[in-house]
Every structure is written in structure tokens, then in C-alpha cells.
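All protein chains but one are shown in place.
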Amino acid sequence: MNAVTKMTTMKALVYHGPGKKAFEDHAKPEIADSADAIVKVTKTTICGTDLHILKGDLPSCAPGRILGHEAVGIIESVGPAVTAFKPGDHVLISCVSACGKCEFCRKGMFSHCTTGGWILGNTIDGTQAEFVRIPHADTSLYPIPDGADEEALVMLSDILPTGFECGVLNGKVQPGATVAIVGAGPIGLAALLTAQFYSPGEIIMIDLDDNRLEVARKFGATQTINSSDGQAVPTLMKLTHGRGADTAIEAVGIPATFELCEQIVGAGGIIANIGVHGLPVALHLERLWDRNIAITTRLVDTVSTPMLLKVLRAGRIDPKLLITHRFKLSAILEAYETFANAAKTKALKVILEA
Amino acid sequence: MNAVTKMTTMKALVYHGPGKKAFEDHAKPEIADSADAIVKVTKTTICGTDLHILKGDLPSCAPGRILGHEAVGIIESVGPAVTAFKPGDHVLISCVSACGKCEFCRKGMFSHCTTGGWILGNTIDGTQAEFVRIPHADTSLYPIPDGADEEALVMLSDILPTGFECGVLNGKVQPGATVAIVGAGPIGLAALLTAQFYSPGEIIMIDLDDNRLEVARKFGATQTINSSDGQAVPTLMKLTHGRGADTAIEAVGIPATFELCEQIVGAGGIIANIGVHGLPVALHLERLWDRNIAITTRLVDTVSTPMLLKVLRAGRIDPKLLITHRFKLSAILEAYETFANAAKTKALKVILEA
Amino acid sequence: MNAVTKMTTMKALVYHGPGKKAFEDHAKPEIADSADAIVKVTKTTICGTDLHILKGDLPSCAPGRILGHEAVGIIESVGPAVTAFKPGDHVLISCVSACGKCEFCRKGMFSHCTTGGWILGNTIDGTQAEFVRIPHADTSLYPIPDGADEEALVMLSDILPTGFECGVLNGKVQPGATVAIVGAGPIGLAALLTAQFYSPGEIIMIDLDDNRLEVARKFGATQTINSSDGQAVPTLMKLTHGRGADTAIEAVGIPATFELCEQIVGAGGIIANIGVHGLPVALHLERLWDRNIAITTRLVDTVSTPMLLKVLRAGRIDPKLLITHRFKLSAILEAYETFANAAKTKALKVILEA
Partner (left out) sequence: MNAVTKMTTMKALVYHGPGKKAFEDHAKPEIADSADAIVKVTKTTICGTDLHILKGDLPSCAPGRILGHEAVGIIESVGPAVTAFKPGDHVLISCVSACGKCEFCRKGMFSHCTTGGWILGNTIDGTQAEFVRIPHADTSLYPIPDGADEEALVMLSDILPTGFECGVLNGKVQPGATVAIVGAGPIGLAALLTAQFYSPGEIIMIDLDDNRLEVARKFGATQTINSSDGQAVPTLMKLTHGRGADTAIEAVGIPATFELCEQIVGAGGIIANIGVHGLPVALHLERLWDRNIAITTRLVDTVSTPMLLKVLRAGRIDPKLLITHRFKLSAILEAYETFANAAKTKALKVILEA
């Protein structure tokens, strides 16, 4: 009986309303639908979005929810409709759950799956726990290649596909082109790493933090601009001989940075938004209506995960560059402290080992 | 001497500053550059942009300028570098002049040609005259097919390529898709006509004017919404079973209509802006950041003119549907009156015969 | 007990080896996999491929197999993993079964699904029967819109998506473009009908049979060429002013017609192959290597089925034009006779009512 009790509870990081979280005992998840899998988490991480939830910014996430939407692990059990995985399989968990059947999934817009999308650690319990239930397992998990590095793979749950799909693919980065990335936080850096798949000529990173800009240069930025002097626009225009950027990637999520993108995008260029915005921005159509530009928004679909796995396997990217700190899952509160104080700790991504 | 005088002056509609215009004698244009052609105008028309100029909205257009950027005519003379045309050739004048050589022309962005773009009737004298000088003639004129209808062709100078490129091509209209067009003026109707090249399932036209909506139904709109009751959004959402439009085309140019497009575009959809905007608009990224949408702007490039000529020749479009009134060039002031009072006169496009 | 016997057998058209078929009693299909559905067939049809099987051309189809891969019907029962359909639902059966999960399904190449593809009436029992088992039901069936015409919908099982995807989409048919279709049989006519979604300028149909060419003209061909005089190439070149076709669609499947496409495709054009070929063809690279052409092959993926359903609902296509004869399922042997002697009977598609 004691043994059974042990099997049905686990440790998890639970959101208890704005400003409140606890690492505590929680019921272990069980198969609820025939397409579910239960995954024993081996590595997980914290996302900037988790901090937003803790501030109370996302009403969709109710108190009592286990947070987290990024992880790798080992399958413990699967529902009867799961055909692609079996217990013991080593898997990457996608931050987006996809049924593979609905109108949106059929066109590759998994983010808007009518029974999925970004639900993990949001409307259903997430990955910052010893175990997690994954709905639509066949189309929401990916087999981990033999010998692959778990830490590198955790970066493929969310941050790399987000930077790549929302920033690089939507931004149509081309060989020789000029890319500007506004925001050198983890997501901007993920865009920086994946933009290099397409050999742009210039990658100009813009941020207020010299430390992050230095990291950006190490990651491949050809130019950096500290925008704290308010001169980012003329500086970039000078660097681009007045042409502006072919692709401007917004990786912050506030009006000032989006409007900066409006000013630095060149005629015929694209503003690819990655940032999570809480406020409307002023779109200066009086200046942009005849500039032949495109603006794109996107919640990551994770349709590029198979491509990213191949690029990773080929050694053409090193996602571990993004990892600055490592903790045991039991030290997750400390990990949150470190991650939330990035200006001081210089944290990018933290790894939690379960 | 009298004969010479006749040859060196002509009649033209000249802008004399905000609110002022005259149909008066003006020096006949001469070849100024080796790539120029002088075209004797046979048919021209008035554009909504001409009314903007007359209001003083476009400082680029200085007093003394002959207005007009749409016409067909006969080549009178060509500069020594012109190889594709000779005197006597029947030609369509594009509203956009393109050198064919610069960085922008090479990628088909004629609108941003470094020595061209939309200059006719703006920064150089235009087509509302007996003669007009066309720079970069080889790449800014199109031979008129034998037996073609001049009136239909005048619609290919600007309005049809604008509706098609900025609205339909940028909006990626697909077979079976749902297209919403906000604004049933001439440019919205041009988008309506050309959207049908791609067999969309629904074309929903939104306007405040019942007469124009009735015209839209005749032109192929499958549904119309008079938005004067403030219920356009819920009405469209009901018509689309809550999905919104795959393509929302903005064909007015004011904040209210652009923001309407933001509300009616579906997840994964496109807002294709055609409208000429004088003010910034509120872009509700707090609602749109995760909707996987694209917003496009464009000054017409007229790269689609050869395609439109083929579609016209094949009889798959009837641009003359847009023509409501006809005048002699000498009656151009009356034509302006008619065109400027469209609500009363029900004018769409007027033809001026030189 | 008699009742039970009645419930477990049904009538079906069974292939018994080259040249042999019978309409006979056969065990009624049962759910074999949790993702299966059993569908009561209401309307089905015969495909040219069925004739190929009967000639013994397809070794993948073993004696004892029920033929047919096109139908509409009513769901009788579903396996426990089926979530999108329930008994009583009115459905369209796709000729291609797709798991929705494998590498190929994820990129929309359902035809190469690792556990599906074209298996119906080929490697598993098909639709020319009272009941059929459909694997991967959630991603291989489509709900039939209320009030839709069953006969029209049977054309969406295979022939319309095949003509559209392999011919029109692969052939990148564009407004104003010149399309040549070689072969005016049912599949060539399906390409002809669906090519019109994109408003090409010319659609030139080439065949040996004047009756079929007359049908083609009724279906929208702008020109027809009877190639029996061996002059198809010069005739087409004259019609296209020496340019050749932008898109040449091969809808026969023999070397002579493919090589005809090689001769009529213009510089920069596409040869889109639909034909099922049994022999290699001579590819004249010594003439084509510098012509900037593309050649495409494709087994239909049926990814366009949702689009085709929308176009059908919008009334922009009338697939029933393809239907020339109607029979009861019990008269299927007579239907085969009619279909196999198309030159005499002028049959295109025959409808079988179960």
C-alpha cells in the first residue's frame, strides 16, 4: 500500500496564482485518453513564458497548474491508440500538442490544433515535474536519435523551433541578406543561431545589454548595436548603406521594439514577430503603405522539429550554447530565481535534471 | 511660325496647388533622355490619387505639374536608346516607370526603381494631356495587342494591377478560400474582379454604400455587408462559421477599415493592404501575436501587366465593367466633378478621350 | 442464424487473376484496427486503373481482392481510436489512406504513407462492394457537406484530386498561361476542369478521338488538336506563336505522349505527368538541358481534397460533367463493359449505386 502511494504521487512545480508557486507533491498523471502517453521527465527547463504566467499575465493558466512545456524523457505508458511509441522509448516533448487530424493540423498549423496547440503547462499540467501526460502522443512526441545529447534536445522543445519558425522561416532569411534581430535574450539568440542555416550576409543584433550583445557576437552576429543611446535606427541605416534590413526579427514583445522594427526594415523587407505582446503597437502605415513590406506573427507550430533534428544530428548547430546553468529538479525554485534575474546572473537557459 | 506654335504647345490638366487645377495650354513634352518616348495620349482617366494631390496631401507633387498616370496612346517619337518601340506603335502606359537595371527592378520591385517608380503625374508631368513623356520607355510601356479595346486597356495602367498585386497576389487568394474586401470603390472592385482568377469560394464585400455593394454583387461578390450598423465583424464571423477570412483586403486607407481587417482575418490568414494611408493604425498585437497572420503593404510594381494582358486577351476579365462615364479630354474639369462626387454620380472610372 | 449470415456476407466485385472478375458473395469487412471504420457504400465508380489490374499489370493486387478505390457512403462502425467520425456519418472515401503521423504524411505526401497510400482495391479490399473497411479513418475520410450531391462527390475520391494535384498544381497553372493537355480521357478532362481554377489564357487539348475533343471544348478547352495526323507539334507551335506551352500535362501514360510533351513544352515550362507508365521514355536532354524546364511525377496525395470540397460547395466546378452512365451495383459487370469500351460507348465515368 505504501508502495502504491509512492507510485501515485510525484514532485512538481505548481502555480498557485500570481506571484505564487511551490515545488510540492502532486498526483502523478494517468492516461486519460487513448492517444495519451505518460512520460517520465529526464530533463526540463524554464521559459520566459513561465515568468509571464507567474506574473498573472495569462488567465488561461489557472492556479493549481503544473508549469513547463519543454522536456525530454522516457515513455512510461501509452494509451491504446498510440502506435508510434511504446514504453521505454526516449522522446522529445514538443511544446505544442497536435492531433494531426483537424483542419489546422492538416495545413501544418499545429499551434491552432482544435484540441491541442500550446496547452502543456498552460491549460493542462506541464513538464516541470517527474512525470507528464502528453495528449496526441503520436504527433506530439519525437523519437530521440541514439546517442543524442538530452540537454541539446531540450532546446528543441520550444526555443529553437520558435526562433526558427517565427523569426527565420517567417522572415525568409536568404543567403547574403541583412538580418536585424531586436532582442538578444534566449529567443533572439535562438533566432540568431538558426538564421545562420541560410548564410545571411549580415546579422545585426540590437539590445540594451552589453553582456548579451557580447554573447550574440560569439553566437555569430556580425554587428551589434546597443540601443540605449536611442540611436539604433541611424546606426543600422548607416551599417546597411541606407537600405535597412531585409528581415527584422522582433524578439522582445513591447511596442518600442516593434516600432523600432518598423523603422529599420528596408523596402521589400519583412518584420517577423516572435515577441509575446500585451499591448497594441502603432503601425505607421502612413510611412509603410508603399514600402512593399510584410509583417508576420506566429505561435510556433513545431512543424520544423524533424528538420531541426536533422540539422542537429549533422552537427550544423550547437543548441547547448544557450545553456548557462544546470540544477536538479529539486532545486527548481533556485533555478527560477537564477532565470528570473538574468541581467545579474547572465542566465540564458537553465537545465533541470529530474 | 503658327504651325510651329501648334506643334510645341498642347492642352493639359495642370495642378496649381491645393484646390487649384486648370485645363490649359502647356509646352508639349520633348525627349529629355535617350531612353524616353513621347506618347500621343488617346485615352486617359482620373485616379483617386489625383484627388488626394488636389487636396494637397502629396507634397511630392509640386504646383505646375500635369496630373495623370494612366493612359494608352500612340508613340510619336523615341530617344536613341529605345529599342523595343518605334513611332506609330500603339502602347499601354504603366503608372510605374522602371529602368529595368537597378537593384529593385532586378527583383521585380519596379515601384522602388531608383530612377523611376510612381513618378508620372507626381514628380514629372503626367498623362492628362495631349502628349506625355515616358522615361525608361522600353520597360515602362507595353505593346497593345491588335484589335484590343483601348478603354479596357486604360484599366491596366494602374487600377487592375494595383488591385491584383497589392490585394490578390499579396493576399495569396486560393481556390475555395474566403476573401473579404473592405471598400467597394474602384480599387476594391478591381481586387474583386482579379481575385476571381483564383476561384475563391467566397468573396465578401464590405462597404457603407448600398449602391456600391450592389455593383459588387454584379461583379462577382458572393456576399455583401453594409458596415454602417457597426456589425460587420459579427456578421462576417457568422458567414464564415467563426473562422474569419483567409484573405482580408484593405481597400480604403483609414484606421477604421484597417482595424476591421485585423478583426475579421482568420488564424493563418493575410491582411493585404491596398489603401493609401495618411495616419498610423493600432495594430492589436496583443490579440494577433499568436494568430499566424501576415500583413502586407505594396505600391503596385506592375510586374503583372504581361499576365493581365494575357488574361484580358483570353476574355477571362472584363475591365470595362469599371467604366461608368466617358468624356472628351476637353471636358476634363466636368469629368473631375463627376468622379469626385461618386456617391451622387455613382462614378467608378471615367474615360477621357483625347 | 439466417439473419447473422445475412449480416456477415455482402456482394462485391472480386478480382480473380488476369482477365477474371466476378460479382459475388464475399465476407463483410470487420474492424481490424482501432483506427478503422466500416463504411456502407452508397455510390462508387470504376477507374482506368481497375482495368489495368484486370489485365494483370499490377502484381501488387492479388487474386481474391475486391476492387475499387472511389466511393461515398455512410459509416456503419468505427474502431475505438477513431475520434472524428461516428456511425451514421455521411463520408467521402479518399483513394489514398493516410496515417497522418509518418514522415511522409507530415509533409503532405499521403501517397507515400508508410502504412497507407493507395492500398484500397489494391493491397486491401476496395469499394466496389456493399461495405468497405477504411484504415486510418480519421485522416482518410471526409465529412460530406449537408445537401451535397453524392455523384459529384464520388469524383473527389480520386479523379479530380489526381487531375488537380498531378496536373494542375504540379504544372503550376497561372492566370493567362498556356496549358496543353495530352489525353482527353477522364483524367485529362479532370485536369481540364480543375486547370480553370487558375484562369489560364489557353487550354489546348490533344487527343486522337474527335468525340473526346468535342467533349473537351464543352468542358472549357480553348483549342483542340487531333494528333492522328502526326502534326500536333507544329500545330501547337503555330497556336502558341512558337513559344510552346507553359504547362504540358501528360494524361495518357505511354512513351509517345510523354515525348510529345517534351516537344511542346516552352522554355521555362513544366511537364506535369499524370499518366501511369509501364515503359521507360526517351528524355531528350540533348535538346532540353538548357531549356529551363521541370518534369514532375506524382501519385495523388489527396491533400487538396479539403480545397476541392470548398470549390465544389462554392459551385465553381461541376464534376458531374464527367459522369456519362449510371448503373446499380448489381449491374457492375455491365458497367465494366461500358467503361472498358469507351471509344464506342463514349463513357467517361460511370456511377454505381449500391
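Residue numbering begins at 1 within each chain, and the chains themselves are lettered A, B and C in the order written.
Operating definition for what follows: a contact is a pair of C-beta atoms (placed from the backbone, for glycine too) under 8 Å apart; a residue touches a chain by one contact, two chains touch by 3 or more.
Predicted, not measured: the structure shown is a model, and the values here were computed from it.
Asker: Sort by label and list the shown chains the missing chain touches.
Answerer: So, taking every chain into account, the missing one touches A, B, C.
Asker: Tell me which residue among C:H52, C:K107 or C:K320 touches the hidden chain in the full complex.
Answerer: Selected residue, touching the omitted chain: C:K107.
Asker: Among C:S157, C:T178, C:N273 or C:T305, which one touches the chain that has been omitted from the display?
Answerer: With C:S157, C:T178, C:N273 or C:T305 as choices, the missing chain is touched by C:N273.
Asker: Which candidate, C:F131, C:F197 or C:F258, sits in contact with the chain we can't see?
Answerer: C:F258
Asker: Can you say which of B:T8, B:S60 or B:T83 touches the chain missing from this structure?
Answerer: Considering the complete complex, B:T83 is the one touching the chain left out.
Asker: Return the single residue from C:T8, C:Q231 or C:N292 that touches the missing chain.
Answerer: Answer from the full complex: C:N292 touches the omitted chain.
Asker: Suppose we count only contacts with the excluded chain; which residues of chain A make the list?
Answerer: Residues 174-177, 196-202, 222, 306-311, 313-314, 316 of chain A touch the chain absent from view.
Asker: Kindly note down the residues of chain B that lie in touch with the hidden chain.
Answerer: These residues of chain B touch the chain that is not shown: 34-35, 80-81, 83-84, 99-101, 103, 105-106, 108, 138-139, 303, 306.
Asker: Pick out the residues on chain C that sit against the missing chain.
Answerer: 104, 107, 109, 111-112, 253, 258, 267-268, 273, 275-286, 288-299, 301
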